[in-house]
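Note that this complex is displayed minus one protein chain, with the remaining chains in position.
Each chain gets a letter, A and B, in the order it is written, and its residues are counted from 1.
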Amino acid sequence: MHAIMAEDAMTVRMYYRSILEAAGFSVVEAINGLEAFEYAIAGERPPDLFLVDVNMPLMDGYTFLRKIRAEPGLCDVPAIVISTLREPRDEERAFEAGANLVLVKPVRPDALTVLVRVLCGSRAEQIS
Amino acid sequence: MPANRFLPPRMSALQSRVVPLRACDAVGDDLQIPATEFERFQEYFYRKTGIVFGAPKRQFVEHRLAGRMAARGTASVRSYLAFLKFEDSAGSELQLLVNALTVNETYFYREEYQFDCLVSSILPELTANRKPGEGPPIRIWSLPCSTGEEAYSLAIRLLETWRDVDRHDVEIIGSDIDSRVIAQARAGVYDDRAVKNLPDAALRRYFEHIPGGRWRISETLRASVDFGVLNITDAAAMRPHRGAFDVVFCRNLLIYFDDVSRRAAVEAIYDALRPGGFVCLGHSESMSRISSLFTLRKFPAAIVYQKPRS
Partner (left out) sequence: MALLKRSASALNARPPSHDALVALMRTGHTQAERRGAVKDLASDVDADRDLAAALHDEPDPGVRAAILAALVSIGTERAADGLADALSAEDPALRNAAIQALRHLGSLALPHAERLLATPHPEQRIVAIMLLETLDDQRARPLLHAALEHDPEVNVGLAAVEVLSLIGGPEDQTPLRRFAARFPDDPFAAFAVELACRRTASCPPA
């Protein structure tokens, strides 16, 4: 299973990388939505999961989600948004843009692990 | 490029892109340039050209700077900078300085998968709605063009493999900040190393073998490619090129710049393109940390960037 993470804070990337790797994912890190999109398109096959921050330079999380949902090869890939924002409006925006799940920081490792397995579980079955 | 037999031993620690010393270069004494003076120089050079040198290049830059200072007869960086700022009105010393510090490593058909992409994907898309012989020429920019290998490679590749090459007019332009390499590009003379990737047929068709075992681009081809000096970070110099180009090859230039100048250079390229035009970066380069202006296009032979049509 392969994940692409879009997050501009290095420490945050390291934290989520360790959780995802423990859950059996290989992880590619991107520092903004544009880089994540490029990795997704350039890859030989689509990733199994996107983990997306909202506030990133050059391309924020919402714009990234809208782009992947408009892209034939990527529109079905599960996407989890991890956000510091607590306004209900922002959660709505994330779902409208195409998130499958919105998690608010701090995210506990065990919670994220369970959620990615549930979200990507059926996909793993489809692929194998 | 000639063998590195003139490199003094202390430069061997430098990384890949090193320009070997030519016997004609003035070599300064082992000038110990104080750190603050060197920083001041870097700041000045960055302001003028947008180019930033990383720590590994420090010795190289110091040595070249010392060479220019010796040539000018100035004993300190301070007096050299003063000369540049107040006495070099025609900019000829600045040009010599830039020439001494910029590095040009190239050969024919380098990273040729992008030329494949040009012929098989980009040009068909650009000419899809153009009737043969009608409309403005397709304009392709090699930037920086260095000693001309990329620009001439484009010409040869189009003539050899683009089946519509006789149906559309094409202009190929090469630009570089270094006046010396522009002169070499116009002369069109190359050694065996530079032409090693070319198919024999192309070598025979477009080059003459000249005394000294070198190769000169045919006169017709030399006359077909337009070379000129240009500093991409100079807004006034870039202004006439707005909306002029269909394809820009900008390979391995942006890596020398820092964030601000890199962004400025990419914006200048964006403005120089026609809507729907394309830019090809170097193999390991990406727009993703520079600008979100362009659309990513994945073609069979390459991933390139496109200026949106509207």
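We take it that contacts are C-beta pairs under 8 Å (C-beta built on N, C-alpha and C of every residue); 3 or more make two chains touch, one makes a residue touch a chain.
The model shown is predicted, which means the values in this text are computed figures rather than measured ones.
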item: Which of B:Arg40, B:Arg263 or B:Arg297 contacts the chain that the document leaves out; value: B:Arg263
item: Residue, one of A:Ala23, A:Ala40 or A:Val54, that touches the chain absent here; value: A:Val54
item: Absent chain, residues of subunit B that touch it; value: 137, 139, 155, 158-159, 165-173, 220-221, 223-226, 235-236, 239-244, 259-260, 263-264, 267, 270-271, 275, 291-293
item: Interface residues of subunit A (partner: the chain not displayed); value: 9-12, 14-15, 54-63, 84-85, 105-109
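As a convention for this text, only the chains that are shown with their structure count from here on.
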item: Inter-chain centre distance, subunit A versus subunit B - centres from mean C-alpha coordinates, in Å; value: 38
item: Subunit B - residues contacting subunit A, complex; value: 286-289, 291-292, 296, 298, 303
item: In the complex with subunit B, residue positions of subunit A that touch it; value: 30-32, 34-35, 37-38, 41-42, 58-59
